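Just below is one structure, and these are the notes that go with it.
What follows is an incomplete set of chains from the complex, kept in their original frame.
To keep things simple, chains are lettered A and B as they appear, and every chain counts its residues starting from 1.
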Amino acid sequence: MQFTSRQIADLVSGQLLGNPDVVVQRLAKIEEAGVGTISFISNPKYLHHLQSTEASVLIVSNHIELNGHKVPAVVVVDDPYSAFSKLLGLFNQATFTETGIEQPSFVANSAQLGQEVYVGAFAYIGENVVLGDGAKIMQQVYLGKNVKIGPGSILHPGVRVLHDCEIGAGCVIHANVVIGSDGFGFAPQKEGHYEKIAQNGKVIIEDNVEIGANCAIDRATMGATYIRKGVKLDNLVHIAHNVEVGENTVIAAQTGVSGSTRIDKQCVIAGQVGFAGHVYVAPGSQIGGQTGVTRSLNEPGQKWNGTPVMKYMDSQRTSNLIRKLPDFEKRILQLEKFFNELNPTTPHND
Amino acid sequence: MQFTSRQIADLVSGQLLGNPDVVVQRLAKIEEAGVGTISFISNPKYLHHLQSTEASVLIVSNHIELNGHKVPAVVVVDDPYSAFSKLLGLFNQATFTETGIEQPSFVANSAQLGQEVYVGAFAYIGENVVLGDGAKIMQQVYLGKNVKIGPGSILHPGVRVLHDCEIGAGCVIHANVVIGSDGFGFAPQKEGHYEKIAQNGKVIIEDNVEIGANCAIDRATMGATYIRKGVKLDNLVHIAHNVEVGENTVIAAQTGVSGSTRIDKQCVIAGQVGFAGHVYVAPGSQIGGQTGVTRSLNEPGQKWNGTPVMKYMDSQRTSNLIRKLPDFEKRILQLEKFFNELNPTTPHND
């Protein structure tokens, strides 16, 4: 895949300065850009690269002064970052263009495949599975019976979607994700062992959801575990049974959400956060890394941190005070010493 | 799968009120129950659903007064939750009934397969593997050489059991679990790099163990890593080499156990807990979420929490006091001020 500087200027609606016929094959960060690459400068702190870069094409902001560079073609835009992000997408479109059924694979007779779908080798499409138009089921994926995959979704190699689960349109499910494993439900018995509580529900993943590599999302005991539209999960996230993750909520890597917890929409949750079961998190909550959410967080738009969880400002304040504990100890001792000098007969703490 | 209200009353040994011929196909939570579903009310706080629910059959406690509802059939029992849990299991039995060898799959000539086993497509059964009667090896599972799987165990798609490891009877291993990866053992060298210490042991998983999706359980350096009977592990748990997890111990998601640590029986361990290596945890210990177990916990039946770990009551107390640190600081300042007023010549802390 390659573009000329003229094509790029058109694609990003920018003003072209220099040679319109320079060809680029790759995108690169400014500090790594060589011949045949296109790069960008948005942040003024990278401006010093302008003199030395070997990029063939450079996208820059219209706020930047272009003195003394040797870049063959420059494209001037309002927002270089957005323009470059658009190019990243264009260059990436060529990555997964295959359609058809690669062999050997397994497609049940009762499965319904839409137009222009792709099924990779060693993929397993179970009974009554429905694949929407343009769905891409990559190599070694497993779809259990009655699974539904919406149009345009891509399931990367090794994804397992167990029976009855549903994935919407435009989703990206990364490699080795498990969707629809049993919820963790066991009834303790008098003799000390546990009896399994059957998990008969499913997982419903709505449109435009992205799920990172090696995540595990459990099916509900009854009903469904919900991942609402626009949710983005990073790698190695755990979602327990009967959880609901609200629209456009973003969760970073290695966070775990316990059973029946409901996280409302538009939340931003950092990595390695743990949520207790049966709690509620209000819309727009922001939660810092490694926080332990042991109770419901009912204030919309609030920032939280710490274990046990507290408001972000309180968490900052107590963190600072914890660092002062050696000083506090010294000061208490000093006060006690003064006291004992004042009142030699007063009982004193030792 | 469907049942009549009469059949259900018989299955749970309950008293049937109303129409004995109502047919149900699904189980549902009371707040989601519609026509054709069976639901239950155990907790009085859900009693208000009685008037409005469209459930076809309802299981209720004999403590509940049944005024003014329109449910076609009601089944009265002592313990609605247990009765319903039994029905969950019955409805679920139909999920994996396949037997036989689905093609294409790979079964080594030297493998020994019991009666009524199932091997799914793209599964790999290595040399000298032994499958007990009724074992279900789902699609895309890998069993290395000499692996033993006990009767009635089910290995969900993508499970990897590496050479020599053993799984008992009645186990449930969820999708993409890895059993028998090498322990993390390296000998530091003078030049700064590490030499691998070969991991020649195995993993032994006893009967009735359940292991959640995407867990990783390492083989011992020598001997075995043990998961004793009745253990339940949630998703994304890490068990290092030479660990022993005792009988009926339950571990929630994303917890990690470092090498040679021994957790005794009947413990209840929450999510995201970290165990240091070579520590011991006494029977019946209960450990809160995100705890850092940096030392042995030798008191049976004790509750623990926090990083570094302390008794649960101490952890609650210190958590509360940490929140009071701003107040402590203010009070120390106040005391110092009084002192300086009393003794203007005394050296004071600033």
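Just so it is clear, contacts are C-beta pairs under 8 Å (C-beta built on N, C-alpha and C of every residue); 3 or more make two chains touch, one makes a residue touch a chain.
Since the structure is predicted, the reported quantities are computational estimates derived from the model, not experimental observations.
Enquirer: Copy number for the full complex, please, knowing 2 are shown in place.
Expert: Taking the entire complex into account, the copy number is 3.
Criterion: only the chains that are shown with their structure count from here on.
Enquirer: Nearest whole angstrom, what separates the Cα centre of subunit A from the Cα centre of subunit B?
Expert: Averaging C-alpha atoms per chain gives centres 25 Å apart.
Enquirer: If you look only at subunit B, which of its residues touch subunit A in the complex?
Expert: 27-29, 32, 82, 85, 88-89, 91-92, 95, 102, 104, 120-122, 138-140, 156-158, 172, 174-176, 208, 210, 212-214, 230, 232, 234-236, 247-248, 250, 252-254, 265-266, 271-272, 289-290, 307, 319, 322-323, 325-326, 328-329, 332, 335-336, 339, 342-343, 346, 349
Enquirer: Which stretch or stretches of subunit A touch subunit B in the complex?
Expert: Touch residues, subunit A against subunit B: 104, 106, 122, 124, 140, 142, 144, 158, 160, 162-163, 176, 178, 181-182, 184, 186-187, 192-200, 214-216, 218, 221-223, 236, 238, 240, 254, 256, 258, 272, 274, 276, 290, 292, 294, 307-308, 310, 314, 317-318, 321-322, 324, 328, 330-332, 334-335, 338, 342.
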